[in-house]
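On to subunit A.
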Amino acid sequence: MSFFFALLFILASLVFVVGLTLKIIQYAKTPVPLKIVTTPAPVTKSGVVLRMFREVVFFESLFKSTKWTWIFSWVFHMALLLVLIRHLRYFIEPDAVPAVVWTLIELVQPFGMYAGFGMVLGLVGLFLRRVLVDRVRYISAPSDYLMLLMLGFIGFSGLMMTFVVHTDIVAIKQFFTFNGGQLPADFPLIIHLSLVALLMLIFPFSKLLHVPGIFFSPTRNQVDNPREKRHIVPWAKALEEEQN
Partner candidate 1 sequence: MAIEVDGKSYEVDEEGYLVNLDDWVPGIANVMSAEDDLELGDEHWDIINFLREYYQEYQIAPAVRVLTKAVGKKLGKEKGNSKYLYALFPYGPGKQACRYAGLPKPTGCI
Partner candidate 2 sequence: MAKAEFDVPELQEYVDVPEVEEGTMAHVKSFVVTKPEHNTDLGFPGELVEDWHDKALEKLDDLRGRYRSLQVFLDACVKCGSCTDKCQYFLSTKDPKNMPVGRQDLLRKVYRRYFTFAGKYFPKLVGAEDLTRETLDDWYNYYHQCSQCRRCSVFCPYGIDTAEISMAAREILDSIGYGQKYCNEIIAKVHKIGNNLGLPGPAIENTLEGLEEDMVDDFGVEVKFPLDVKGAEVLLVTPSADFFVEPHVDGLIGYGKVFHEAGISWTMSTTASEAGNFGMFIGSYENMRRVALRVREAALELGVKRIVFGECGHAWRVAYAFLNTLAGPFDFLDPDYPVPQHICEFTDDLIKEGRLNLDKSQNDDMVLTFHDSCNVARATRMGDKPGGQFEIPRNVIKAVCNNYVDMHQDTIGEKTFCCGGGGGLLTDDLMETRVNGAVPRMTALQNAMNEKGVTHMAAICAICKSQFTKVLPYFGMEMDQIVSVHQLVGNALILTTQKSEGDDEEQENDD
């Protein structure tokens, strides 16, 4: 079983990293021929950094829009962040990082543990919304529900292992740090890891691309200075030269 999961995770990591990198390269390479920032917008670069920060950390636009969606998704994402930080302990050797970092990872453990509930709760809220609000139901494809279910089961199986049916985390860490550990054959763990691997596999091919996408969104990341500074991309420049 360990062998199978080792293969699965190597494959999943490869697909995740390569796929995401290719997507990011694609986004970065695709030109933005016009200034299309949604105004009012910052007129300086540092202002844009601040705007992006508010957007990424506080979901500012969503907050303006729909309070319920905002609560559920913000709770979910922030909890997910804590949970992910908590999971660093499975991949980092204490000696490999400065003591401060390790202390921080230790400190976040209890928060990460309970954040699991927040994550599942947020997902349940988002799922219910998708089912109950007719507008959202209309725009939902099967994959939209499955994505939430998948994340929900990842969270749920994780919570099970944290609070109900413990597993051998030392062995797991040895497995993931290439120290030859055998994965314990625990049911929740198998579910947990399989779904995580699946999530990583579909990441570069799904709407999870909103993660890199937001950083490349021209309506948010442009500086509002078209009158002050001429903005022109190569293909537009070429067109200009061809026609002049």
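The rule we apply is simple: a residue touches a chain if its C-beta (ideal position, glycine included) is under 8 Å from a C-beta of that chain, and two chains touch if they have at least 3 such contacts; residues count from 1.
How these were chosen: all candidates are chains of the complex that A comes from, given by their letters.
Since the model is a prediction, treat every value here as computed from it, not as a measurement.
J.: Considering only the touch criterion given at the top, point me to the candidate in 1 or 2 that touches subunit A in this complex.
T.: By the stated definition of touch, the match is candidate 2.
J.: Name, in rising order, each residue of subunit A that touches candidate 2 in their complex.
T.: 23, 26-27, 30-43, 55, 59, 61-62, 64-66, 69, 73, 129-130, 133-136, 138-144, 146, 202, 205-207, 209-210, 213-214, 216-220, 224, 226-232, 235-236, 239-240, 243
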